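All protein chains but one are shown at their positions in the complex.
Here the chain labels run A, B and C in written order, and each chain numbers its own residues starting at 1.
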Amino acid sequence: MVAPLSWYLFLGAALFGIGFFGVLARRNAVAVLMGVELMLNAVNINILAFWRFVRPDDPTGQIFSIFVLAVAAAEAAVGLALIISIYRTRRTVNIDEIDLLKH
Amino acid sequence: MLDQYGLIGVLAIIAFLFPFVGVGIAWMLRPKRPDPIKKSTYECGIETIGDAWVQFRAQYYLIALIFVIFDIEVIFLFPFAVAFEQVGLFAVFEAILFVVILAGGLIYAWKKNALEWQ
Amino acid sequence: MNIDLRVIGEAFHQFLINIGLTSGQASLIDWIFGALILLVIFIVLAILLIWFERKLAGRVQDRLGPNRVGPFGLIQPIADTLKLFTKEDITPAGADRITFNLAPTLAVFSIVMAFAVIPFADKVIGTDINVGVVYLMAFASVSSMSLLMAGWASNNKYALLGGFRVVAQLMSYEIPMAFAMLLPVLLAGTMRMNGLVEAQGQFFGLGWNIWIMPAAFIIYLTTALAEGERAPFDLLEAESEIVAGYNIEYSGLKFAWFYLAFFMNTWVLSAVATTLFLGGWQGPFVSQVPALGVVYFLGKTIIMFVIFAWIRATFPRLRIDQMMSFCWKVLVPMVLVLFLLTAIILKLGLPTIAVWLLILLSNVAVFVIALWLLGKGLEKSKWASKRLFTPEIPRL
Partner (left out) sequence: MALQILFLIVAILTLGSAIGTVIARNLFHAALFLIGTFAGVAFFYVLLQAEFLAVSQVVVYIGAIATLIIFAIMLTRSVMGREAGALNQWAGIVAVASALIIAALIWLFTIVKFDVNPQPVPDDAIAQIGKGFVSTYVIPFEVVSILLLVALIGAIMLARERHQ
């Protein structure tokens, strides 16, 4: 118990906010995905902080954060494949220009 | 448990500083006479055309992709292996199902020639 | 003669407390000393092994190897180090300076970090964490990231291509390697490095994993060659194809760091092979004289190292398509089947000897079937047809 629970939660909140900024403010689709990864990391910090401080005897917290890890990997794999596929046909990864459905 | 990681933390700092210290000593000893020819990119003596951002093939991405999926699988199997003595026969079949489903992915990649390096 | 080597560390800790430090400060000083000792071991091993491998490669290729500086050329590595320190260090014009300088540092860093969990003898280990095996995988990832950084930061097409190639190779071979490391963990029920060694202590050496699961050991050996970027898997430095790979633009000491990391990586891989498959520090009389463990461990590791060096000195290089196909189409299916068979056999509830015999049998069967299928596949595959020619042998 190095630091109180709230410190970890503040850290998670700050990381989540930064990731949120990255997702909404970046032009490049790959950078948007990096923002998503930051948010998932923030989520994992919170899960593990609650696991350590509230229910350390129960492995549920750790198991869920491993599931988050798996989901993050699947998300990155498919998301980046989508970006590559769009890049092939449209020659761009700028999300402002990827607006086929609008027209 | 945290005491065990104390040494790793200290070692991390020392292991990170060690190469820098070496480079620092070398910086004091070595000659420093750069010129544009020395600093140019080494490409078999030919003038470099453009920068190094050549277009890469999707094959690299496919390999990385299959690697990511199997890496996750390994991460799931390591705790299972540690808990192996404490679980029943049925649990083993659950783990086998897990592996077999992902082996299906490998077979798919094989059939789609994603494993070929053309 | 019953010396527990840990006693020295505890006596030192007690001494620090006696001279008036708090327990926390004493631990900190302990850690600093421990880390420095590990670093010194790293440097000494590097110097000795570089000399040793050069001498060995010389003998294999029917030449003398280093023999001028000092007796048997023993001082040669030190002379080389001095030379490297005084060499001019060029950062190419278009390079990304910070990344360019960080990459060799990270490469050395990741290898030194691996030393923290290598069990030199019973209780002579940097720190015996619960996740030793995955910890090693983690720093292997850091090392491959450093190569990618080096390739990108050099602003050179060959370097970038070399970096990408080597990372693709390291990633591919990490999967069978991780599974080969999983099998001893499955048998021992722990990921602690010392726990893995202790689990192999039964029946005077018959409990070593190399006897129980030879196929897993061979797969580990093959992947270790690839992870160590050694011949026949040294595609990253294929001069004929991509000049020199990711480190083409590096010179002076920074190049030396890459070389050092590459070199010591082989030693770490041999040490891990010893720990996981060759019984680590186990050997005769080791329970009476724990200090013998260091001798056994280093001896076995040197044997593994000689095997790696020998293969490097004799084998030609593979093509990248052959290498990738071999990993994903031969090694990965093999380890998956081995994992399934071993898990089932371990849960049958048989006596230990029967379990071991069955695992051995399954290993041999998987290995033979894999070789047979590989032979069948090669007969009709395009690998063979691509290079179908008979070289003309000149008559003397």
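Note that in this section contacts are C-beta pairs under 8 Å (C-beta built on N, C-alpha and C of every residue); 3 or more make two chains touch, one makes a residue touch a chain.
Here the structure is a predicted model, which means the values were calculated and not measured.
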Handout entry: Chains still shown that are in contact with the chain withheld from the display
Key = A, B, C
Fill in the blank from the handout: Contacting the left-out chain: of C:Phe52, C:Phe85 or C:Trp152, that is C:Trp152
Exercise for the section: Identify the residues of chain B touching the omitted chain, counting contacts across the whole complex. Expected result: 1-2, 5, 51, 53, 55-62, 64-69, 71-73, 75-76, 78-84, 86-87, 90-91, 94-95, 97-98, 101-102, 104-105, 108-109, 112, 114
Problem - Touch residues of chain A, complete complex, unshown partner - result: 1-3, 5-11, 13-22, 24-31, 33-35, 37-38, 41, 44-45, 48-57, 59-63, 65-67, 69-78, 80-85, 87, 91-96
Problem - Residues of chain C in contact with the chain not shown - result: 24, 96, 99, 129-131, 134-135, 137-142, 144-145, 148-149, 152, 160, 164, 167, 171, 174, 189, 191
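Everything below uses one rule, namely that only the chains that are shown with their structure count from here on.
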Exercise for the section: Determine the centre-to-centre distance between chain B and chain C, using the mean Cα coordinates as centres, and give it in whole Å. Expected result: 14
Problem - Centre distance in Å when chain A and chain C are each reduced to the mean of their C-alpha atoms - result: 33
Completion exercise
In chain B, the residues touching two or more other chains are 71, 75
Handout entry: Contacts with 2+ other chains: residues of chain C
Key = none
Completion exercise
So, in the complex, the side of chain B touching chain A is made of residues 2, 58, 61, 65, 68-69, 71-72, 75-76
Exercise for the section: Would you tell me which residues of chain A are touching chain B in their complex? Expected result: 2, 66, 69-70, 73-74, 76-77, 80-81, 84
Completion exercise
Touching chain C in the complex, chain B uses residues 1, 3-16, 18-20, 22-23, 25-27, 29-34, 36, 38-44, 51-54, 56, 60, 63-64, 66-67, 70-71, 74-75, 77-78, 81-82, 84-85, 88-89, 92, 95-96, 99-100, 103, 106, 109-110, 115-118
